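Subset of chains shown; positions unchanged.
Chain nomenclature is as follows: A and B, assigned in order of appearance, with residue numbering initiated at 1 for each chain independently.
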Amino acid sequence: MAGNSFGNIFKLSSFGESHGKALGGVIDGCPAGIELDLEIVNKELNRRRPGQSEIVTQRKEDDSVEFLSGIFEGKTTGTPIGFIIVNKDQKSKDYSHIQNSYRPSHADFVYDKKYGFRDYRGGGRSSARETVVRVVAGSIAKMLLKDVKINAFVSSVGEIRYEYENTEINFDNIENSLVRCPDNKKSDQMVELIKSVKKNGDTVGGVISCIISGVPIGLGEPVFDKLHAELGKAMLSINAVKGFEFGSGFKGSTMRGSDHNDSFNADGTTKTNRSGGIQGGISNGMDIYFNVAFKPVSTIMRDQDSIDSDGNEVKVKGKGRHDPCVVPRAVPIVEAMSALVLADYLLLNRVSKI
Amino acid sequence: MAGNSFGNIFKLSSFGESHGKALGGVIDGCPAGIELDLEIVNKELNRRRPGQSEIVTQRKEDDSVEFLSGIFEGKTTGTPIGFIIVNKDQKSKDYSHIQNSYRPSHADFVYDKKYGFRDYRGGGRSSARETVVRVVAGSIAKMLLKDVKINAFVSSVGEIRYEYENTEINFDNIENSLVRCPDNKKSDQMVELIKSVKKNGDTVGGVISCIISGVPIGLGEPVFDKLHAELGKAMLSINAVKGFEFGSGFKGSTMRGSDHNDSFNADGTTKTNRSGGIQGGISNGMDIYFNVAFKPVSTIMRDQDSIDSDGNEVKVKGKGRHDPCVVPRAVPIVEAMSALVLADYLLLNRVSKI
């Protein structure tokens, strides 16, 4: 209801402000008996971690997660998995300048209006730091989804676009790229662009693509809870996201039905996959793929026109250590949200027939 | 859970197959005291109705709604509003040819796999006929949202694209266009395209844009239930939708932060509106706007390769009366789903502070 929970059966409830004592989450509805590899959780956190390379924010957040419940002798027990990530390197004073001012295209203004006041330290609850909780939960979801492979990568930064066929991508290359683009040449260009944008005190947007294979047939609920609708909501809930398309996407809207339809092979697979692995909201066993558009980060190191809480015009300028481009660090977040949706829908599908 | 309900407080539960006895819905959580104008409900249904023009399906469905509860002396009572739309003109025999065959890019195959069998008459539950229920509920939601103006229109059909500034659109023109595009010239081109596509037994996709004004500041819940995430899910749940973008959308991913950020005016409005009326998932009082991409209708009047339920290769060809392009009739559906989201979030916002 109040927006801090995600999922129906496999359900994450998230809490925590960027500059509070800790962030954390509770996963309720995780089935008993999953063998957990906590190293994988840490590995995923490191992919999201600030300071991991020269093109991301240099904030230091060591982001170590502490599990508090729901795990016994290395396995999930079926009871809620509580966990926290203690905040250590918060520099709250970096934010005193915005205590009464509203940063353009941030949530400061609307939080003040909605709640009557706000925790102004670093964006409080609206900070992308919250996504650390999603990555922890998503890594648990991945362990439930063991035959499913979720691969997200950066397909564009600003105007630089990696054009590809789904089948030709070398997923192993993703983590070798600072920007998480599997094409070496495009990766270099993207890195250069981010560096130059950063030098100018500016930021730039990008697109993350995701390809998911090994999804069983039958995931997705009809009508309102179609699989792609829930995936879309999951992606749109990530900070800075402005758009979502799956399968043929916006380009599909320009096509003819005779070109767009996916004919069947005798084994139930399809000859093409413009459907993006989902038909009528239900997975058909083909690869699921989609794109997620991210706007440029709102915090820039330049003077901007704004107002304070009394309506006076003021200048606001970013301070502290911020990302010039969010997409490299958002790759594991896209994967985590995908995993949360699929884990939940896998369980939902267990009750669809007798 | 099983996918046939939408909303948290203002909640629609939908039921019915395209060729069953009736479709219907229950709205629970509609506040008491709303004065209902049932003429408006019928007007909205007529906008979605088959047979309304030469460019849509010629099926006859008179789609009259019967309200069964929750209304007394012209006002909502606060108890659930039940309603049905009786099916009258179903030609189930049009579908006997697909009883054991799977239409390409339809939900036939996945329903069979998910549920073990399916109601094969006209797509059953996966038919877009289900959206009639959404239009009824959305029109009630609109009556709760009286100061909010929701205007959807067709902005592209196939490769024909209406380029516009949000502020220059003449919304009054929409209903004068067969295709619901407010630009006369583009409208004519779109109509021609649809006619020629139809003549070829083919179909074509398109884009619906929506602009919403008068939204109070503060609607939207943080983190997972951001206003645009719920709008996105709502749109992606409509049959044939492949993509959703709001504000600057996919184009925003190519921009710099210094160009993208919306500076404030002294009154709290913003000088630009690339945010699309939503910041941090919460409405800021500016216009909300978004685009919804629809694929071409899957039923085409041509032979296609497919299989039957025993895995034999067969040819499938559309029969009956189908839309060559779905977007003209989908305009009121986009508005209805927008209204359902906004009504729900308006009520949710009542409990955000003491």
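The rule is simple: a contact is a pair of C-beta atoms (placed from the backbone, for glycine too) under 8 Å apart; a residue touches a chain by one contact, two chains touch by 3 or more.
Computed from a prediction, not measured in an experiment: that's the story for all the values here.
*Asks:* Assuming the complex is a homo-oligomer with 2 chains given explicitly, what is its full copy count?
*Replies:* The complete complex, not just the displayed part, contains 4 copies.
Rule of thumb we're sticking to: only the chains that are shown with their structure count from here on.
*Asks:* Determine how many degrees of rotation, between 0 and 180 and to the nearest 5, align the Cα atoms of chain A with the equivalent atoms in chain B.
*Replies:* 180
*Asks:* With centres defined as the mean C-alpha position, give me the chain A-chain B separation in Å.
*Replies:* 26
*Asks:* Show me the residue ranges of chain B that touch chain A in the complex, using the header's touch definition.
*Replies:* Chain B reaches chain A through residues 1-6, 8-9, 14, 102, 104-107, 109-111, 113-116, 125-126, 130, 156, 158-159, 197, 202-207, 217-218, 220-226, 228-230, 232-234, 236-237, 239, 242-250, 252-268, 270-271, 274-276, 279-284, 291, 293-300, 302, 304-307, 311-313, 348-349, 352-353.
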